[in-house]
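A single protein chain has been omitted from the complex, and every remaining protein chain is retained in its original position.
Now for chain A:
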Amino acid sequence: MEGIAQTQAAERPGGMEGFVADWSSDQRVFKNVSWGKAMMWIFLLSDTFVFGCFLLAYMTVRMSTTVAWPNPSEVFALEIFGTHMPLILIAIMTFVLITSSGTMAMAVNFGYRRDRRRTALMLVVTAIFGALFVGMQAFEWTKLIHEGVRPWGNPWGAEQFGSAFFMITGFHGTHVTIGVIFLLIVARKVWRGDYDTGRPGFFTSRGGRYEIVEITGLYWHFVDLVWVFIFALFYLW
């Protein structure tokens, strides 16, 4: 079945003609994409709406308040070796997450080359960067809570700042944490050779494929993608 579908997909028209033909045909829509990948994309689309609504709620409260909004550049500034660096922690967190996205892309690449060891290694490195990010976020939360930021108020201005901050970064941090767990599980499976031997999974009782590394990667890159928007719209704006 799969084999036939793949062959058909290779012969199908491309471009707009292909777009119409794929959607109008009385079969599966996503021709050369496995169900696992298609479902991950659809999940990510739903997650886009969740984060989209958070950011949009933040925009609404920030635009409608008559009280001045705290300046994120100063709120997230740190004293490093006696130098005052605005927003430095957030910048480092951004670089850490981008680096983890890079190592994730490497893992996917090695996975399709069936390079078991390097794939597992890159997945673990990605997970370490992810954990580092969550750690820095925990530090940031601790610092802000000590300075008196609460979901209902803060010392610098509009009360909505705290609720928007904790909601958006908290939800994103949860995503990163889940991603790290997800990465470690997949790394273990790759290291053990599950995707070479077709060893049945604990949860699905079905053999996995190296494509699972790419699907995990989609989730991880999405987490990085969301951070791009949070960084621009919450921290820099």
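Odds and ends about this structure:
Here, a residue touches a chain if its C-beta (ideal position, glycine included) is under 8 Å from a C-beta of that chain, and two chains touch if they have at least 3 such contacts; residues count from 1.
Convention: contacts and distances are computed from a predicted model.
One subunit of the complex is not drawn; among "Ethanolamine ammonia-lyase small subunit", "ABC transporter substrate-binding protein", "Cytochrome C oxidase subunit IV" or "TonB-dependent receptor", its UniProt record names it "Cytochrome C oxidase subunit IV".
Across A:49, A:81 or A:202, the single residue that touches the chain missing here is A:49. Within chain A, the residues in touch with the undisplayed chain are 2-3, 5-6, 9-10, 14-16, 18-19, 22-23, 29-34, 38, 41-42, 44-45, 48-49, 52-53, 56, 59-61, 63-66, 73, 86-87, 91, 94-95, 98-99, 101-102, 104-106, 108-109, 111-114, 209-211, 214, 217-218, 221-222, 224-225, 228-229, 231-233, 235-237.
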